[in-house]
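With one protein chain removed, the remaining protein chains of the complex are shown where they sit.
Here the chain labels run A and B in written order, and each chain numbers its own residues starting at 1.
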Amino acid sequence: MPLHYIRASARSAVLRGSIAAGVLVLGLALGAGSAAASEVIVGLVTKTEVNPFFVKMRQAAEARAKEKGVKLIARAGKFDGDNEGQVAAIEDLISAGAKGILVTPNNSSGMLDIIKKARDAGVLVIALDTATDPADAVDATFATDNFEAGVQQGAYARKAMGDTKAAVAMLDGTPGGTVDTFRHDGYLKGFGIAEGDPSIAGAAITNGAQDKGQIGMENLLSKNGEINAVYTINEPAAAGAYAALKAFGKEGEVMLTSIDGGCAGVRDVKDGRIAATVMQFPYKMATMGIDAVVEYAATGKKPSGFVNTGSVLITDKPVDGLDSKDTAWGLQNCWGD
Amino acid sequence: MNTATVYPAEAPRSLKARILGSPSAGPLLVLFGFCVIFALTNPRFLATHNLSIILQQTVVIGALAIGQTLVILTAGIDLAVGAICVLGTIVAGKLANLGYDPVLSMGIAVLICTAAGFAAGGLVSGLRLPPFIVTLGILGILTAALRLISEGGAFPVRDPFLAWTGNTMKLGGFVLTYGVLIMFILYASVWYLLNQTKWGRHVYAIGNNVEAARLVGIPVRRHLLSVYVLAGLIYGIAAWLALGRIPNADPNAMQSANLDSITAVVIGGTSLFGGRGGLVGTLIGALIVGVLRNGLTLAGIDPLWQDLITGILVIIAVALDQLSRRRR
């Protein structure tokens, strides 16, 4: 018997076994989540599955959907900037018959066509956390006013530093991202300087990640040892920056501030590593989003415009003229634990 | 001296043996199996517009996977697929937005992608560097270059020609984008090259046994170079398809395209050791990934299951390849 035939039959035996295994896995998965046909379906498309902010948002949406008796289908991009993944997710959700889609758009201009398609198909589309550009591409936006949050961060830093001459390091997220731009510009406004101001000592790209925040801070400190104020896009970047500052023996002298309100970040504020952070409220975005879709399904009424879900300055060293809450309040309201 | 015995030639391989032995038989069964399951769980799955959407979602990775297949068939690997394709979208979008003729802009973008393939192929064949390292290096260089060219940000590309591949047409009640059509044309043309021409046969020979290819007089280096150049050209065309999908040039896009395209190739039954497999399998592999993602969403299942099942399929595919290699 030629070897070839032996191989072919062995191969097909293995193949049959593996297909059976695959079908079994899938069958289990399907059993876990089959949907009744008449249910109201809400889609949630977040940026990534790895960021605790979006995990919190998703958990809150799941809880609210259960309360309201609607079905939530959650999808996410694979990485920051995965436009194709988000577009495909919205396409699939339209196919699945979703009544409303809550989306945190990665790159706002990349999503416009598919959002329009969804709305044309009668789907309510609400942007969570990140506005689209133009903002009226979606029915409504439930988000932190990131510019305002940036202003809060910048204003705190400026006031807390008193009259000290500033040398500011900007630890940005991913250049070109909408949130990134709003927070960055807001910080500068709050700090009272313009882009290109000589007191800006330099900028680094962190992708909102701790390791890159650390590297960026190290490089900026090597370039300019005078740095005494640090803007960070989020708390992981701030944690990285703190590690670098500590290595340079400058951790006590630098006004390190951040945005997010993750529990780890709030603890960093409590422990004095970060001077202040600006908390935002992902669970509010999610629950408000679910409520809006439920209302739309029942009455046909759509929300509209920008709805600020709020931002709160968290610090244990308040300054005059700026509202803030202490870390005890912050730890009760934070996300990500 | 022995008396020479005349042996009759054995019968050609039977049709059944051919089909079972064909490397795309397994993937096709898997694809079919998933389609049946999804159709049973949610009738919407088989709606023509949903099937059309799955095809549209497969366009970019499907096209990139053609180039990836070519490179893997020569026992190489291409980690720069996504970066080269994004380079194409940014160059074309930038030039068109600056007011240059859109056809010219796209042409230049495709040329630049081809040149990137030429650079990779030159380093692999000329300096005999490992493809893994060369393409990893090109990935790094391009990622940085893209940030510089685009000044960090994504920008919309509104030119109708650049976005043309996203336009739809009707094909017997089935709505398709031109991009889907172009992807199929790419598959058909490269399939022809691989299976019906000397060039393709030499691709397999090099991937199979590079020493033998050299000994029979195949110009191995030049041939390898041509493979990478063709792959680059395909990535350039994929950039046009990507602009049709999302009329937006984003330096941060397609970070997972390397692994996604390799996944499609591997699930499709092409061996990472080179010389075995082919484009039919790759197309099926790309469709399996698309069908899984779409079908699970329609069934209302956590999308993490998609990654899990894809992971299992990749391991099964590689294990089957290893098993059959060990038997040889």
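Definition applied: a residue touches a chain if its C-beta (ideal position, glycine included) is under 8 Å from a C-beta of that chain, and two chains touch if they have at least 3 such contacts.
The working rule: contacts and distances are computed from a predicted model.
Visitor: Hey, which one's the missing chain according to UniProt: "Cytochrome c oxidase subunit 1", "ATP-binding cassette domain-containing protein", "Sigma-70 family RNA polymerase sigma factor" or "SusD family protein"?
Guide: In UniProt, the chain that is not shown appears as "ATP-binding cassette domain-containing protein".
Visitor: Among B:L70, B:A116, B:M183 or B:A205, which one touches the chain that has been omitted from the display?
Guide: From the options B:L70, B:A116, B:M183 or B:A205, the contact with the absent chain belongs to B:A205.
Visitor: Using the touch definition up top, pick the residue from B:N167, B:Q196 or B:Q322 that touches the left-out chain.
Guide: Here the residue in touch with the unshown chain is B:Q196.
Visitor: Which parts of chain B face the unshown chain closely enough to count as touching?
Guide: Residues touching the hidden chain, for chain B, are 1-2, 4-7, 9-13, 192, 196-199, 201-202, 204-205, 208-209, 211-213, 215-218, 275-276, 328.
What we mean here is this: only the chains that are shown with their structure count from here on.
Visitor: Just give me the whole-number Å value for how far the CA centre of chain A lies from that of chain B.
Guide: 32
Visitor: Which residues of chain B touch chain A once you look at their complex with the stated criterion?
Guide: Against chain A, chain B makes touches at 13, 17, 20-21, 25-26, 29-30, 33-34, 37, 41-42, 44-45, 47, 49-50, 53, 56-57, 60, 147, 150-156, 166, 242, 245-248, 250-256, 293-294, 296-305, 308-309, 312-313, 316, 319-320, 323-324, 327.
Visitor: Can you list the residues on chain A that touch chain B in the complex?
Guide: 3-12, 14-15, 18-19, 21-23, 25-27, 29-30, 32-35, 41, 49, 71, 73-76, 78-85, 87-89, 91-93, 95-97, 107, 109-113, 174-176, 205
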